[in-house]
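Can you keep this structure in mind? I'll have questions shortly.
Below, a portion of the complex is reproduced, with chain positions unchanged.
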């Protein structure tokens, strides 16, 4: 159980780039970071509108003179202070991730970045090298993977409770873009390749699916895949608002993944099913507190978070205890905590700790971008099978 | 509401081939046929074991001398009687469907046959011609499509309540063949191409999905498809115990269909989701009494069978009334009733009636076989896209 006792010596001095009043995701970052006293929000370049950003920041408790107009100002302003920020979260549109991340790392700051990380694997590799050379951490906010029952699934797979994995079934679909009006700010940049990168829903929501499957099935590798994507609203082309990806894993397992933002009316959001030769587990973020565990030939079992019968790996990251709902905020809090621990270890040059410490870092971010590149390659080849390499 | 009042003049004189004591499906045929007094079971060749078949048949109330050892005996024996059977149901393994159907039609009997109908489209065409020349009906027992909420979905699509159809998502998966022991009678013949035909789960359960989608979406045609099939239990190859089919419809809609008998522990059975530009409907035979209707941007709606707010097409085939569960037997009863009405019309040469009368007939059976042939063609080409023609 996580009960708020700090696992690192002192709070990290933390700043935010983006995530202002009009954004959707800023609050998730803050509620994740500020839960355990592990981060202190002391600076920010929250908004393209500098005045609005300042007003917002001060209402968050940030000092007026540390609410910056631009990320460059933030880096410069904080660099001169003894109590300057040491880690920065980036919650801006995709096309800015690469340049901001590089600038922060150059300035000696750890980075926590939204997904999809960058546009290309080449960019990921460049940043990975830079971070490594500086001894800095790059975390990626795959915010759903902090749920205790995700780690229950991973532990069950690791212990062989499902048998050999055969089938991976994943979907993240909603219908909020069923109509053709893309004028809202949060939609406009996501449907434009210049600002969103080479994908829309594959990057926006598909990467969540793919990363979570890596957490649960770390031993499986995709061998080849096929991506069939389309834009039901033509103005979104060449980006997609709907895609299906078939995957063959190296052990012979079959995967299918569906992402869509035109699945009219769907409030089911994410759902996962991992099937082995003996049993399966299924989880959805709609009702994240329960896990369906089905052993062939036995009654279905519903496992509830926080119950003593769960694996230690799941109980270790439970916050609310049985019967009390864990929300998305609790999941983000775990992600932020794990990244804080990585940063703390990096500061202490504790390589042994880092070796065994699990958190979504640069490798996970890179793998997500590689998967997106491969999906686009398949789609561009006429939705053909392509090797994943 | 169906309340048991006979819609045809008199009960049809009915016989069964197969469907004996050890089979799984015979009871479903009988409970479907005998619900409304539309059929009278008066003859049968129920079992390969003639003695057991006779014992069984008499316990069903069939006269001892009309429990035949073989289907040939049944045809011959009944032909000589003034009160001989006029329609026969075939509930035998796939490889016998074609020869028995032909023999029955030759003898002037209407036929009701299990799915998948035959092995090839050529066989279907031959039988269709024979039936047409004789003025006889061939019904196919797609037993799930009698559910009133299936017809609610069809009516909603027809009335444009979903908008333009964009996405078709279908699955029928279970885990009863997760293990490698195929020695049970009902499994053995299904996993052998000589007795099952060119597919296992695609034919056994996938054809249910495909036909139901035709009922709901009669105006959509598959333009091309891709089938990825595999046998997780190697001895089942070249047949499959798991397959995914992607489909592009002629209006641009995208479909995906999943069938599996190694989806360990899954008790969810069939589930369908039809998504349009405005709204979607979802239905599963696990909880067949309710339909999920989701208009983008509005609260989800759960529709219950038998309620006055449903479309007339759905209420017309309701048997139990609101709050009272309809079972699979009720669905089969509707299928059998609709086939009886077709037979009655054929006997009366009522072409006008037949023109507008909906039931799963030879055309539906043929379309299912064509879909299977196309799936196999795709799989054989390396899970490549192939035109559906």
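For reference, chains read A and B in written order, and residue numbers begin at 1 within each chain.
The rule is simple: contacts are C-beta pairs under 8 Å (C-beta built on N, C-alpha and C of every residue); 3 or more make two chains touch, one makes a residue touch a chain.
Owing to the predicted nature of the structure, the values given are computational and were not obtained by experimental measurement.
Visitor: We see 2 chains here; how many are in the full complex?
Guide: Across the complete structure, the repeated chain appears 4 times.
One rule holds for everything that comes next: only the chains that are shown with their structure count from here on.
Visitor: When the C-alpha atoms of chain A and chain B are each averaged to a single point, how far apart are the two points in Å?
Guide: Once rounded, the distance between the two centres reads 44 Å.
Visitor: For chain A, which residues are in contact with chain B within the complex?
Guide: 162-163, 166-167, 169, 175-176, 178-179, 226, 228, 230, 232, 242, 244, 246, 252, 254, 256, 258, 260, 262-267, 275-280, 293-296, 298, 300, 382-385
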